[in-house]
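Okay, so here's the structure we're looking at.
With one protein chain removed, the remaining protein chains of the complex are shown where they sit.
So, chain A:
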């Protein structure tokens, strides 16, 4: 034990002498732990956001609203429905309030006033609760999430509204989503009258049976309507995909961090070699040395895990507003602020890190062991090219085995792994070809090309890290670009009218000049083959037909559709139910009898979580189904009529031109990929770090060669240039192999991951410009970073051949 302790303290002394090596190890583990902590916390928040009780606020299973603003929902309606037995309905009033502290800045928040006493629910059988989770409804009070209160900067003080009225001091409630201020109804109605701000809805805060919904619809007065949330909304499904994607990104970051750590360990052990040899000569056993090395690693891991967990928790909490708004805009679901339990997270992070490092530490320790036993130095083993072929075959065939989200993501990992094997097998031969092609009359260039072959074998980890980062970068960029193109094309086609009108009055008709053709859009919840779906009306005009982009369509589709015998279904429905063109389906709208339809076409419906069918106007036309949306088409030459007419519309009605809608859609699109762009930068940074470490490790071994070159008269600048050229060739070779891998990975993301996560796909579009930009930017960034260590490589060597400590 004493020997182990002595060895341990010796290693720590060596670490103090060359601190940046352990610092790099600690930093890499810290980055991995921070990433995993952030992912874990965000995913916990996303999971909590699926709580039914809280999602009842943003996505209630049942909502009663007024059909028209002119006849709003009243307190009497509420009281009567509760007396009729619908005590699961709770009155809410939604608004957007601009709030500020006394001298602070204003902040606009969504407000939700809730009948707190109405939300109270307390049942016991033999003293045991049979109530579901109750809402965090503040009674006589105001509450908001701690992050919201922090953003307001109003701790412990009342809030002022824009109209000069005051809200009581809000309390912090971690169960509430960011950006929402919740209050009891009397508090809200001390600020506004019911005429100024009528009730928004009655929401079901607990699950309601189908029988109760049917009874409710029967009892509702004519001015009210009940709508059920899509059963298959996949808010839970989508946030699960969000979590899976985050876990995948976190795992990717952890894997690349692991690469760095292993490289750093290699470097550290290589630089300590002389001292370790002396320790072995002094009689220290290999076991004791291994124990000391393990102890040193455990110490670094403990420090790094604690720092990483703290950093990850701080970053997550700091970025909660941005994450929350992304989550909310993507899923229309609540996002609950994370509550990090640092001790638990630390133990998890430290445990996982130790487990991973113990496994991966074997490689550098085995290498160290070989060096310590003075075996004849052997060059690294070159992977046979046939192994690369097998890896390629696996990578090409594996996607066919994907059957759900998890298997699809696993195949992504497998593909990257196979790609690494291909790189390690084919990069050296590729560079060897390049070396052979380089004319010998350019000796430095030839030396660089030949050295690049050796370098590719000595920097496998770094090469793999760069390959993974670049492939993922290319794949994400292609995927994003394809999605952008598909979305633009699809939205542009679907907005086949000149403009669209949205009215909250729920009117089925709207007055307009003769030269303007207004077509209402009807929506309804239906069942298709006894499973829930959303139905939407679609006109069969020539313009509308041209606007409906389809993946597959029957030859007589529009004839059947017009006759009321055919229906178009979206991709989501087709994938979920295994439907294809020509299949017979039964669609039942509420209160109507079932009708048989033939599936005449399948259309893309990007971003829609619901299964949807398109039906002719006649099938859905009714006051109950009026959505308040109208398409507007002007007669030829009457375009200016639309603008003049739009100015006459009342406050409840808005007009949007097709081009304005397209712009809004694409802006929303760009916002959803913020996190992806950040992740691209993060993985490239990690790859750059990996290369950096590799350079330092390798430079320890190639110094004799460089010294020889110097002695032959090559200047330091040309030597550095030669070194840079080696890495340039390495990066270019890796990039060349990354391009097809990236394209393949993009296809897997679209056709498998997206397909199983969201049940829709879009065409893969390969834009040369996007590809070239990805490769050039990524490679350029890496090379720029590599300039720093490369410029510091010493080309002179101590004649005593001693490695400096």
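FYI, a contact is a pair of C-beta atoms (placed from the backbone, for glycine too) under 8 Å apart; a residue touches a chain by one contact, two chains touch by 3 or more; residues count from 1.
The rule we apply is simple: contacts and distances are computed from a predicted model.
Between "VWFA domain-containing protein", "Iron ABC transporter permease", "Thiazole synthase" or "Xanthine dehydrogenase molybdenum-binding subunit", choose the name on the UniProt record of the chain that's been left out.
"Iron ABC transporter permease"
Which candidate, A:18, A:75, A:576 or A:720, sits in contact with the chain we can't see?
A:75
Looking at the whole complex, which of A:19, A:153 or A:186 touches the chain that is not displayed?
Among A:19, A:153 or A:186, only A:186 touches the chain that is not shown.
May I ask which residue of A:17, A:108 or A:130 touches the chain that does not appear here?
Answer from the full complex: A:130 touches the omitted chain.
If I consider the whole complex, including the chain that's not displayed, which of A:194, A:596 or A:708 touches that chain?
A:194
In the complete complex, which positions of chain A touch the hidden chain?
Residues touching the hidden chain, for chain A, are 75-76, 78-80, 82-85, 87, 91, 115, 117-118, 120, 122-127, 130, 140, 185-186, 188-190, 193-194.
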